[in-house]
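Note that one protein chain is taken out, while the other chains of the complex remain in position.
Moving on to chain A:
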Amino acid sequence: MHARDWVKVTRQGIYVEPGDFHIDPLRPVGRAVVTHGHADHARAGHGATLATPETLAIMAVRNGGSLDGGDPLPYGERRTVGGVAVTLVPAGHVLGSAQVVMEYRGQRVVVSGDYKRRRDPTCPPFELVPCDVFVTEATFALPVFRHPDDRHEIARLLGSLAIFPERAHVVGAYALGKAQRVIALLREAGWDRPIFVHGALQALCDLYGAHGVDLGPLRPATAAEKAEMKGEIVIAPPSALADRWSRRLPDPVTAVASGWMRVRGRARQKGVELPLVLSDHADWDELTRTIEEVGAAEIWVTHGRDDALVHYARTRGLHAEALHLEGYEEDPSDATGGGG
């Protein structure tokens, strides 16, 4: 039997036939397994949603406080669904993010979801699971994407504050994951002043706090006087930066924290003054290292730059193919999903 005989691609996304469930389905289904809480992966309205308790908590916050059909499965616990043994393993992407490890008739297939390999103070690190088929994301699968050290990027932000001490520094960061990680990294770098946050981030910051991620003192930007924010750090969703919301800030330096900021043309087109290359996705080196380390004979690529990664895997003698899944957003600073 080939893995393709039981793991299929449908219009809703990846479908595991013997377990009758979809992974990160794009439309409502009877039973879903959700890898993490970003909107394009965690859509509401499924009959039942199997996910980590953290992911379910995130989905509930984003769904206005509650979620029907939540079926929590903590990291490392095994659940058999229609003969398929399912385990969720940390993916290192955001709080609660998981790889889906599936075992069926002696085969092991791992769906990575979105992941990264580097350290993140806000979530447990990626765990490598050897497997027969590795189904990987490919958001940053071009060799131009090599994310620098986080500390280097945070130092650039603090360096700019030293040069422009009278200007607010507003950092565009996706509301789930990136915002909390930027704050946590700033705390590690010794920035202990209150950080001002856009209203859209507050609930998720609170949720991270409740899960033991200490973000230090946060203040709502909306309630602050303009003059109070001079020389301070403000975190907001990327869409707020060019929005009328930003007019409340004193002569802001516009920063964006995203892996896409690596390409200057892209950052300039968005009017970003201080691009910070901070990504919650694996970069090219992490992707290529991972597909070698999992030891899988087959690599399937879900979304992103599948052409480059498939090419690379083939040059390494692996069987690789693109699943051509659509609907996962490429660049969340253009819209509301994803993670960048």
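As a convention for this text, a residue touches a chain if its C-beta (ideal position, glycine included) is under 8 Å from a C-beta of that chain, and two chains touch if they have at least 3 such contacts; residues count from 1.
Keep this in mind: contacts and distances are computed from a predicted model.
Asks: Which protein name, taken from UniProt, belongs to the chain you can't see among "Ion-translocating oxidoreductase complex subunit A", "DNA ligase (ATP)", "Electron transport complex subunit A" or "FAD binding domain-containing protein"?
Replies: Matching "Ion-translocating oxidoreductase complex subunit A", "DNA ligase (ATP)", "Electron transport complex subunit A" or "FAD binding domain-containing protein" to the record, the invisible chain is "DNA ligase (ATP)".
Asks: Among A:71, A:273 or A:321, exactly one should touch the missing chain; which is it?
Replies: That would be A:273, which touches the missing chain.
Asks: Which candidate, A:50, A:135 or A:241, sits in contact with the chain we can't see?
Replies: A:241
Asks: Out of A:28, A:130, A:143 or A:295, point to the residue that touches the absent chain in the complete complex.
Replies: The missing chain is touched by A:143.
Asks: Which chain A residues touch the hidden chain?
Replies: Missing-chain contacts on chain A: residues 142-146, 148, 160, 163-164, 241-247, 251, 254, 262-265, 267-275, 305, 307-308, 311-312, 315.
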